[in-house]
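A single protein chain has been omitted; all remaining protein chains appear in their positions.
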Amino acid sequence: MRVYYKNAGNEEKDMDSWSTVRTDLALEARESVEEKAEGLHGVTVEEEYDKAGDVHITKVVIETKNGAKMLGKPMGIYITLEAPTMTEPEEDYHQEISEVLARQLRSVLPDPDKEQSILVVGLGNREVTADSLGPNVVDNLLVNRHIVKEYGKVAYNRSKMHQVSSLVPGVMAKTGMESAEIIRGVIGETKPDLVIVIDALAARSTKRLNRTIQITNTGIHPGSGVGNHRNAITQESLHVPVLALGVPTVVDAATIVGDAMGERPVALKELNNMYVTTKDVDQQIQQISHIICDGINKALDTV
Amino acid sequence: MRVYYKNAGNEEKDMDSWSTVRTDLALEARESVEEKAEGLHGVTVEEEYDKAGDVHITKVVIETKNGAKMLGKPMGIYITLEAPTMTEPEEDYHQEISEVLARQLRSVLPDPDKEQSILVVGLGNREVTADSLGPNVVDNLLVNRHIVKEYGKVAYNRSKMHQVSSLVPGVMAKTGMESAEIIRGVIGETKPDLVIVIDALAARSTKRLNRTIQITNTGIHPGSGVGNHRNAITQESLHVPVLALGVPTVVDAATIVGDAMGERPVALKELNNMYVTTKDVDQQIQQISHIICDGINKALDTV
Amino acid sequence: MRVYYKNAGNEEKDMDSWSTVRTDLALEARESVEEKAEGLHGVTVEEEYDKAGDVHITKVVIETKNGAKMLGKPMGIYITLEAPTMTEPEEDYHQEISEVLARQLRSVLPDPDKEQSILVVGLGNREVTADSLGPNVVDNLLVNRHIVKEYGKVAYNRSKMHQVSSLVPGVMAKTGMESAEIIRGVIGETKPDLVIVIDALAARSTKRLNRTIQITNTGIHPGSGVGNHRNAITQESLHVPVLALGVPTVVDAATIVGDAMGERPVALKELNNMYVTTKDVDQQIQQISHIICDGINKALDTV
Partner (left out) sequence: MRVYYKNAGNEEKDMDSWSTVRTDLALEARESVEEKAEGLHGVTVEEEYDKAGDVHITKVVIETKNGAKMLGKPMGIYITLEAPTMTEPEEDYHQEISEVLARQLRSVLPDPDKEQSILVVGLGNREVTADSLGPNVVDNLLVNRHIVKEYGKVAYNRSKMHQVSSLVPGVMAKTGMESAEIIRGVIGETKPDLVIVIDALAARSTKRLNRTIQITNTGIHPGSGVGNHRNAITQESLHVPVLALGVPTVVDAATIVGDAMGERPVALKELNNMYVTTKDVDQQIQQISHIICDGINKALDTV
């Protein structure tokens, strides 16, 4: 079994079981495996419920190579927040969720007590609704690196403060460059201590669309996400720690039919390049972007 | 059998066969019926192929009440243009398709040789990508009613010219009014001779998404279209002839699973409010809007 | 002296004094007149300061025909809110200003204790930043007419509630119709008790740009506003009371040069069709639209 590489057709041949993998969520990968395997060595799961925000929190830790192989995901921490109210328009709910997100994000920050320089990267295509999460989050983020560099933290009346910068690299079809190339270049020039990457994800189940946030310390791997942002964006490739935040905004149409039929819909060629999404995806992406933006601002204490 | 009323749950109970109807395209309704019925009285079909534009043209005329009942569509003319090149970025293709569209649209214009006052209405929600076709078409339309009224046709060096005006009524959730109320009000005040309505449609097959244009002289019926633009927009309700142009931009997710499984997916509640669309729907809606806008401009000879 | 008709060149000939009039703000018209006239019969002025919101409130009432002639504005009430913090990004300020706006708007609501049906109209062109105030306000307004008509006020757990609907008529160059025609048509069909119109205004002084809201019960008069929304939108023309809310977003370039030079810059033909605005007009229009939208929601008690 291996990770599903979207848009990579013939690379999928050695997958043991098709139905287990067509997801970017470790939570779903685990559920899918658990269905048939009794026990799962090398993978621990903790669950928690935040009453104020009505958020179900699941922490999956893949601790061994075997666990990684079973789930088709790299070793590391995957925290999933599931919040049905994320799609409701009320701002009070969003406040609560962004508080939970901030707490969970801080829990995986390397060196949380140290002042750091942090680059937040919004992957995706701002002109494709379902893929615009990353750019939308970054559009409203509080950045302060330029102020702190020019005037010092005193400009904020603070003795300790992270320096935050942000980047929207765009997609390869528009830039002619891999997102990873642009990010590597900017890191080489501005030397951040940490990179946080935001991206839209694909889920396996429609019930998770636009109401689930995954936080992981494993970065972004080739072929993940909605668009085609190739090349790894990981600590290994960038030489700085990389946290990734993602929200599933689509389900592959073939996946949904396959799940309904209990088998792989090989005959359904017309579903290629089709995806399933919600009718109000435009508005929901706006809302979730604000929640994530608020959560990051709070986690980094720049508000 | 009866028309499928989207968002109308319990009204669907007396449908003979679920899988035949979940479409706004008369062409698909007919295909679906034909599968099981030998012959179809009261429905005539003519096909034509336009080589220059690579457009397949099908004209379905529902001539009797029985035909209407069988297809679940009102009596009238339904012309469908299928053009695979509609999704290609090349403008030359688009020119050809808009020429074909203009010819077909003129073929159903009532009183084609008479100078007329024509109101073009763009239904749908400009903030929801898959439902933004109507507003997008109208945004670029050539309107001249105000010029002709103030300066005469001499302003265009013309002895004969239609007077074109346009309207984007918005959706009920934003305006608090039915689109039909707004249109009726504007018609009462400005007295057009003809109304042309543009709307995004739902198809049954993903292979028709964003590459099919339907022209009909039957107007728009409740529950049709992607969004929720209630109340009929027809000659009967508005007291002027109404032509409707539509493009399927989505397929109901439940439909696609149902078609794949050969039965109605009653258990798949999680598919409610989900739809299937193409990954590049944002860009394709832009292109198709330009094609339709050009086609209308050419048909009305306002270019 | 008469009202300045923008885009109406030769109609300006009988203005007594050019420099007094090139403004949509009664406040500025009065200041301008006062400069040279001792006393001003038929015009009363009250000033007030709201500490919480840091809002300076001026209420100009033009009570006589003579006052109207002197100020070049119709008889009626003109309330101006000046709030320097309107351009600041902090949402707390905006809350305070919208509270003040709600109070002042309620003070001019006809029949404030009666349940009413209210149509809110956003004039202007959403594709021209400085003219997009009206559409932006209306985009986020709470409308409930369709809910109350279908389910009753019980849907909101209320025994008394206004019914609010909204309309963005668009501009004549796009629709081929006067905004006034569209509004009259919709009023004829939906019979509101009151119309509230939102529009971008021209000011005389750059120091009022994007930080001033004018409320008047005199409606909108030909040639006012940034764009070209012709024909009166007044109680007289629509046969229902009309309140107008406006914010100055531009100053005519010729005005500003004229004011600086103390004379009319007749030679400056190259300033035709030019306007002066702030560098961050795009963002400021967003902010002010939210403030006004909140203010109307609060005044109509639909929140």
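Each chain gets a letter, A, B and C, in the order it is written, and its residues are counted from 1.
Operating definition for what follows: a contact is a pair of C-beta atoms (placed from the backbone, for glycine too) under 8 Å apart; a residue touches a chain by one contact, two chains touch by 3 or more.
Computed from a predicted model, the values in this text were never measured in an experiment.
Novice: Among the chains included here, which ones are touched by the excluded chain in the whole complex?
Specialist: The undisplayed chain, in the complete complex, is in contact with A, C.
Novice: Among C:A52, C:M274 or C:V303, which residue is in contact with the omitted chain in the full complex?
Specialist: Answering carefully, the residue with contact to the hidden chain is C:M274.
Novice: Can you say which of A:H56, A:R145 or A:R158 touches the chain missing from this structure?
Specialist: Spelled out, the listed residue whose C-beta touches the missing chain is A:R145.
Novice: Can you say which of A:L40, A:V61, A:I77 or A:M177 touches the chain missing from this structure?
Specialist: In the complete complex, the chain left out is touched by residue A:M177.
Novice: Determine which one of C:N66, C:Q95 or C:T206 touches the chain that has been left out.
Specialist: Looking across C:N66, C:Q95 or C:T206, the contact with the absent chain belongs to C:T206.
Novice: Across the whole complex, list the residues on subunit C that are touched by the chain not included here.
Specialist: 127-130, 205-207, 209, 226, 253, 256-257, 260-261, 265, 268, 270-271, 273-283
Novice: Under the stated touch rule, tell me which residues of subunit A contact the chain that is not displayed.
Specialist: 127, 139, 143-147, 163-168, 170, 172-178, 181-182, 184-190
Here is the rule we go by: only the chains that are shown with their structure count from here on.
Novice: With chain centres defined as C-alpha means, what is the inter-centre distance between subunit B and subunit C in Å?
Specialist: Averaging C-alpha atoms per chain gives centres 38 Å apart.
Novice: Multi-chain contacts only, two chains or more: what residues does subunit A have there?
Specialist: Residues: none.
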